[in-house]
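Removed from the display is one protein chain of the complex; every other protein chain stays in position.
Let's turn to chain A:
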Amino acid sequence: MNLNIDVKQPEERYSVMTLEGEVDAFTAPKLKEELLPLTEAENALVEVDLGGVNYMDSTGLGTFISALKSTKEHGSRMRLVQMEDRVYRLFKITGLTEIMEIDTSVRGGM
């Protein structure tokens, strides 16, 4: 399967990344390449819209963990929105919901 990555920058230091497809061992390197640089600017806010992601495996999680570490290092923020139930379960089991900014008020794919 494929992953489409779309990045918009409505304001300076605010980017919105919209993902569509599967985040797995095959697509994660591409995601990492696009996502990490966005987190490297001080005070930047990166919003990742996961509404179109129907599957994520642990390699995908690893990419978000890298991004989280990078936000801490660079003083930026990352927010995940529109997560589908199946993907949310993965973040929940791994304890990542406790340390990541995840907007659960808007959930995708329900």
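What we mean here is this: a residue touches a chain if its C-beta (ideal position, glycine included) is under 8 Å from a C-beta of that chain, and two chains touch if they have at least 3 such contacts; residues count from 1.
The rule we apply is simple: contacts and distances are computed from a predicted model.
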From "Sugar ABC transporter permease", "Isopentenyl-diphosphate delta-isomerase", "Xanthine dehydrogenase family protein molybdopterin-binding subunit" or "Sigma-B regulation protein RsbU (Phosphoserine phosphatase)", the hidden chain's UniProt protein name: "Sigma-B regulation protein RsbU (Phosphoserine phosphatase)"
Residue among A:4, A:43 or A:94 that touches the chain left out of view: A:94
Absent chain, residues of chain A that touch it: 25, 32, 57-59, 61-63, 65-66, 68-70, 86, 93-96, 98-99
